[in-house]
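Handing you this structure, nothing more for now.
A single protein chain has been removed from this complex, and every other one stays in its place.
Moving on to chain A:
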Amino acid sequence: MLDDFLIRAALAGLGVAVAAAPLGCFVVWRRMAYFGDATAHAAILGVALALGFSMSVFTGALVVALAMALTVSALSGRGYAMDTLLGVMAHSALAFGLVAVSFLQGVRIDLMAYLFGDILAVDKTDLMVIWGGAMLVLALLVWRWQALLTATLGSDLAYASGVDPKREQLVLTLALALVVAVAIKVVGVLLIAAMLIIPAAAARPLSSTPERMAAIAVLIGMVSALGGLKLSFMLDTPTGPTIVCVAAIIFSATSTIGLINRNAA
């Protein structure tokens, strides 16, 4: 069954959706969208380093994404204008990554694969890495769920109940780096943040509790992955961007429903 590249692609997409959507809820609730961008864009530098030192792309991306996420996490809350700083870091990381890749012989052709993903080229090893990473992220989120939610509502609220919000931030940072590393092959560094944010945002109007929002986001992520794959096959379009397009269309649909409900109420 796994010998069919379409099945492998579908499973890879589902794996990313399962991990990215609930994590994306936290990214949305905590207003970390730029944070996700910076982490994802930094991963291209990791890809360049990995190829240069002939390591696995997953390891390189994970290490650099984690370094970026930790840096940004450490800088936040120290009085910097965060959106500017993150904007600077996200785009410089991407630029440095692109320049670094250009130094490598013969990789130029592959660059598009890392920027926009190459889900149809996912092999069995990739699939194992994607699902391994996704399960790890999911386990982390389930384990820390209550504490993460408390810290998201307010850091003082967390401190008072014995939850260290800095530790929970670290958990999210780690999860983010993992998602970035596993999602590169599927949607590419430019669109990872979309897989985090769009399903979560699309789930918001249909949700009354955080758990419901996370569950619906997973569902929307999965539908987007499968729908995008099918559409890209039918229309002969790049798969990663098509997946994001489907997610975006679902987002507009649920937002409209939300708007109608709000006006009716």
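Quick note on the criterion: a contact is a pair of C-beta atoms (placed from the backbone, for glycine too) under 8 Å apart; a residue touches a chain by one contact, two chains touch by 3 or more; residues count from 1.
One rule holds for everything that comes next: contacts and distances are computed from a predicted model.
Visitor: Consult the UniProt record of the chain that does not appear here and report its protein name from "ABC transporter", "Heptaprenyl diphosphate synthase component 1", "NADH-quinone oxidoreductase subunit G" or "Zinc import ATP-binding protein ZnuC".
Guide: Missing chain, UniProt protein name: "Zinc import ATP-binding protein ZnuC".
Visitor: Which of A:S54, A:Q105 or A:S208 touches the chain that is not shown?
Guide: A:S208
Visitor: Touch as defined at the start, partner being the missing chain; which of A:T39, A:S73 or A:T152 qualifies?
Guide: A:T152
Visitor: Mind listing the chain A residues that contact the chain we can't see here?
Guide: Output for chain A: 28-31, 146-147, 149-150, 152-163, 201, 204, 207-213.
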